[in-house]
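Shown here: the complex without one of its protein chains, the others still in place.
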Amino acid sequence: MCGIFGIYPHKQASRITYLGLYALQHRGEEAAGIVSRSGNKVYLRKAQGLVSDVFDEKTLVGLRGDMSIGHVRYSTTGSSNIKNTQPFYTKSRIGDIAIAHNGNLTNAVKLCSDLGEKGSLFQTTMDSEVIVHLLAHSPVKEPKEAITWAFKQLQGAFSVVLMLNDIMIGARDSFGFRPLCIGRLDKAYVLASETCALDLVGAEYVRDIEPGEIVFITKGGIESIKPLAVTKCASCIFEYIYFARPDSNIFGHSVYEARKNLGKQLALEHPVPQADLAMPIPDSGTYAALGFAQAAGIPFEIGMVRNHYIGRTFIQPSQFLRDFRVKVKLNPVKDILKGKRIALIEDSIVRGTTSRARVKTLRAAGAKEIHMRVSCPPLCYPCFYGIDFPTKKELIASKHTLDWIRDFIGVDSLEYLSLEGMLAAMPLVKDKFCTACYNDAYPVKPGKNISKRILERGSVYV
Amino acid sequence: MCGIFGIYPHKQASRITYLGLYALQHRGEEAAGIVSRSGNKVYLRKAQGLVSDVFDEKTLVGLRGDMSIGHVRYSTTGSSNIKNTQPFYTKSRIGDIAIAHNGNLTNAVKLCSDLGEKGSLFQTTMDSEVIVHLLAHSPVKEPKEAITWAFKQLQGAFSVVLMLNDIMIGARDSFGFRPLCIGRLDKAYVLASETCALDLVGAEYVRDIEPGEIVFITKGGIESIKPLAVTKCASCIFEYIYFARPDSNIFGHSVYEARKNLGKQLALEHPVPQADLAMPIPDSGTYAALGFAQAAGIPFEIGMVRNHYIGRTFIQPSQFLRDFRVKVKLNPVKDILKGKRIALIEDSIVRGTTSRARVKTLRAAGAKEIHMRVSCPPLCYPCFYGIDFPTKKELIASKHTLDWIRDFIGVDSLEYLSLEGMLAAMPLVKDKFCTACYNDAYPVKPGKNISKRILERGSVYV
Amino acid sequence: MCGIFGIYPHKQASRITYLGLYALQHRGEEAAGIVSRSGNKVYLRKAQGLVSDVFDEKTLVGLRGDMSIGHVRYSTTGSSNIKNTQPFYTKSRIGDIAIAHNGNLTNAVKLCSDLGEKGSLFQTTMDSEVIVHLLAHSPVKEPKEAITWAFKQLQGAFSVVLMLNDIMIGARDSFGFRPLCIGRLDKAYVLASETCALDLVGAEYVRDIEPGEIVFITKGGIESIKPLAVTKCASCIFEYIYFARPDSNIFGHSVYEARKNLGKQLALEHPVPQADLAMPIPDSGTYAALGFAQAAGIPFEIGMVRNHYIGRTFIQPSQFLRDFRVKVKLNPVKDILKGKRIALIEDSIVRGTTSRARVKTLRAAGAKEIHMRVSCPPLCYPCFYGIDFPTKKELIASKHTLDWIRDFIGVDSLEYLSLEGMLAAMPLVKDKFCTACYNDAYPVKPGKNISKRILERGSVYV
Partner (left out) sequence: MCGIFGIYPHKQASRITYLGLYALQHRGEEAAGIVSRSGNKVYLRKAQGLVSDVFDEKTLVGLRGDMSIGHVRYSTTGSSNIKNTQPFYTKSRIGDIAIAHNGNLTNAVKLCSDLGEKGSLFQTTMDSEVIVHLLAHSPVKEPKEAITWAFKQLQGAFSVVLMLNDIMIGARDSFGFRPLCIGRLDKAYVLASETCALDLVGAEYVRDIEPGEIVFITKGGIESIKPLAVTKCASCIFEYIYFARPDSNIFGHSVYEARKNLGKQLALEHPVPQADLAMPIPDSGTYAALGFAQAAGIPFEIGMVRNHYIGRTFIQPSQFLRDFRVKVKLNPVKDILKGKRIALIEDSIVRGTTSRARVKTLRAAGAKEIHMRVSCPPLCYPCFYGIDFPTKKELIASKHTLDWIRDFIGVDSLEYLSLEGMLAAMPLVKDKFCTACYNDAYPVKPGKNISKRILERGSVYV
């Protein structure tokens, strides 16, 4: 998972990109980068860390120019490496290229191998570098034609923001897996993964880039082409369930309302009539819990309080303090929980271990009954389009029954929202979504060696 | 404001103190320190920064021994200085002393001046150093007698945790301004400002230290004396309103429930019949808003979403982005707010500028009507007992009418909870509280030169 | 200028490389890097800074394996950039390649441009990357053949240490501009720019790599080929004059003795009969001054004492203290200088400004007469083979007469060693040297656009 942003032309381009990335920080906490352009000069800054760590006043002043793109990167096991930060920048025979990419190419290994045989040297394991090498081998040098030629050869998920000389380009793959929207700020166009980034920089939402669409932004305005054959829209439903910020609109609709609707639908499908209160597992379950409580007509309470000081540098205490990690993030409010029957709302269950720990804490704080309700169906299949789920083996629902999971987590009852219920609660018509992680219906087949590239890379920065 | 913690005797004393301070971080973000004791050796670590920045595995291992006390410090203008970190430690003729102090002595300037004339050299501007110099001048050397002799000369607010050789001491002034409770973990006694610290370290709540009480904790157990004349209990009501964590019990009662009660009382006193929804200004108004919504029977919504990545290193954007600081912390959820009539719940109003900015943001997001309800009376008087309010001049309610403030903040209506309503919502009987910041009823007169000491200190660390 | 080092096979390969680089630190203070190899895995660490800053115990432990090469880099204006650190590492169709390069290719721009048209993307402005791209385009994949094919296309100066899969390779261009020697440590072969690196790691000197020679080091031993046509030996004489460490042997001979010989020759050509003492401008003039004093039979004194604490972080004082930078490095010893007639020995004069400042300081300390003697001829021409001289314009001797320079520097007399004298003092026969910086006799013509590559690169890391 990643977040991408771009703006052109604006005098404060890099500063606005910084703010945009700040708003998109939840899409990637591992690394951040900005590339800007002034005249024929390109300025870069990227590093591991949060946006607020990577940039300071001095670096922002140094990132000159009126065009700027940025990227925040999610941690993926094994490739946590300074070189694997974006945007990826290079000079090439068709000009200066910088690219920020969100998604996962399913034919990257094949492309990589073909290009390597032609003498290409890869510096990173990122899909974005593959795209740039393709561009450097384009049979045509004219920018828009080269872009089109290269994008036609990509398979899988890609929402990208790209600088090619004095053109800023935005594009989504033909399935529209990942979000990307267009905004307007003064005379500039803005590209962003989610609308919360537009809100923060004060830009007005214009529209989403459509699946298979490429937009070219120049000083003269915006131009759109749709050279990629669109067979089916398959927007990632998990963005609504968990990933996007609640105050964003994605794929054209409010995430907050989608989540509340999921909670309402859940109250209809799987009510907890005896519950004294409904409470979320913070923060992601909050909005579904609000919907559940309103639909069920029971009080909404914040039964666990989040510690705002959790940071990356926190020291693990030794074993004598069991369940410490759980407690330090969320402290149960005993007076609220003691003797109560609770409808506990989760957004989703991946491995089940976190849910189990939370439930244990609630029991210790005196909860009498705990009825867990999950606002999506069981997660059973991995994602090949950019969500960093664990392997199928590790997804608890892929190999255990509902009863087993209920007992493992330690709740009095456990119910998942149905696939139909989930789709009914969504703002889009149901065939617009990719739901492969729930029902194995992959819109595009992944290449066989999807993860081979990373594994065969034997270099380690120390 | 500060948070204090102590534990003795426990093999993991400093590590548990670290966790206790972590739970009390909201009481002071400026600096943190721990002093521990093993045999006759004393170990210290204190520095500016958050608890998680100041300590790491290595420092915790270095803080040896079975006795440990700790402190987190709130930023106070003008004295943000590495020397002004606590615990304050020194050798003296009565032995090794380390002290962590929460509160504000009203006769510190007088004590300081008298001691200086006797040849005492002050290293800091902290009340805790004054207490230690007093101890070093005690006419009696026996620890308990020296402690009693010294504490009898202190005026104002002090909750302290103190190490004197192999004794750990906890004490509250005779008015009981600041909280301090006793817990039990294995065979050790724990002292903490709030119960959330007991929860995190897994300690069991025993009782609060009483106003005017001093407890001496040794390996043999706990001993209590009450040498300080108690005229009146005057616990700080603002701890319930704003300062303490919602998941804590202080002065023996739940903060969460107190805040919900304030919200319910507010809904009775000042309903907003036409409201479509009730929402808090996060995070402090959340619990009063829950109470308000439940009492009023209207939906509770989270109309502004908090950004979890706000850190200390954040760069100020230039002026072209107005209201940025407000937006970056809390982003309004447009789809929830558009066209709505809102009951907006604040816990308190100090200068009014933050409320004003929030309201502006809500208007921009489409809110139709905004009715602000404040869960305490107007703040009109400064605090001399440890809450870092601005001067009287800067308290908006001390010089402006309700109508003026309503217009300044920009809401359609504005109402404060009454003093009687506030006290009625409290878990304690009403004459147990200090409400001086609301009604000028100071339990103990401040010294004339309360702030002179800091001003006359002319040394600056660069 | 750069220093290079390699060792294979040795269990402590990276640690020994670290020590080797430490010994070669004078050849490049800007950046340092090590690449090691264990099994099929490659480990990297490179960064800007001194060797002792770039590596610590943890990084050395992380640099696993029995093959290791390293590089220290000299600062060159305009390309001081984290990406421009060596060794340069990449995967390619012929295998894993890492390279450390000392020298300057004269046809790099042409090679770069040809490769770019074939789709190659350049990450850096370093010659070493050009060599690797060439290797990736080799028509043959067999390692030794590919190496030979690529090296045949290089023009200019290159001493390189290279890892290609499980082979370590050392090579010098056919003119032998830069030094590179072979040593033996236990069962391992060592490659190093100077023998001081062999001394420090305890390796035994075997021989120099010959001009135009390539050696392949495997676990089975060492193999040598000489595929590059050798027309003339042109070893850099400036390595003896100034650059190499006095305790090294380069091109097979002692630098210390060469410098003493230069001083003796200087005393013969340009004696200072009236001198009370001979002193160097430390540290580089020390050995020539020793030779001068011995040949002239006058006392050798250390008239200026070097401050050992000069570091990179030193703050410039404001203008009120003139000549401060000069004084802080070298303080004159007044009692030694007062009223004396001095033979002042310099190794070489580049811009003349430093010499001028030193002389001024000596005058202020009371020196009566100062007769400067320079242990090489006037520097008049730039170097295209790796010495970072300023442009011709900035070389004081390229545009001024001896008298003018004498007056500029402010000495009573000034004499340079003659070209013949310099060559006579050298341990090798005279036609083995490149003396182009003195007499314009460039052994190989530089490409026209020698510096264009760097200039046209418009990207800046901030």
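The chains carry the letters A, B and C, assigned in the order they are written, with residues numbered from 1 in each.
Definition applied: a contact is a pair of C-beta atoms (placed from the backbone, for glycine too) under 8 Å apart; a residue touches a chain by one contact, two chains touch by 3 or more.
Note that the structure is a prediction, hence the values are computed from the model and not measured.
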{"item": "Left-out chain, listing which of the shown chains it touches", "value": "B, C"}
{"item": "Per the touch definition above, residue among C:Q25, C:S38 or C:S418 touching the missing chain", "value": "C:Q25"}
{"item": "Omitted-chain contact residue, chosen from B:A229, B:V429 or B:V460", "value": "B:V460"}
{"item": "Chain B residues touching the omitted chain (full complex)", "value": "40-45, 58-59, 62-63, 89-93, 96, 115-123, 132-133, 136-137, 457-462"}
{"item": "Missing-chain contacts mapped onto chain C", "value": "12, 15, 18-19, 22-23, 25-26, 50-53, 55-57, 60, 196, 199-202, 245-247, 249, 254, 256-257, 283, 286-287, 290, 294, 299-302, 305, 307-309, 311, 313-315, 317-318, 320-321, 324, 327-328, 331-336"}
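In this text, only the chains that are shown with their structure count from here on.
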{"item": "Pairwise touch network: line, ring, star, complete, or other", "value": "line"}
{"item": "Between chain A and chain C, centroid-to-centroid distance (C-alpha), Å", "value": "50"}
{"item": "Chain C: positions in contact with at least two other chains", "value": "none"}
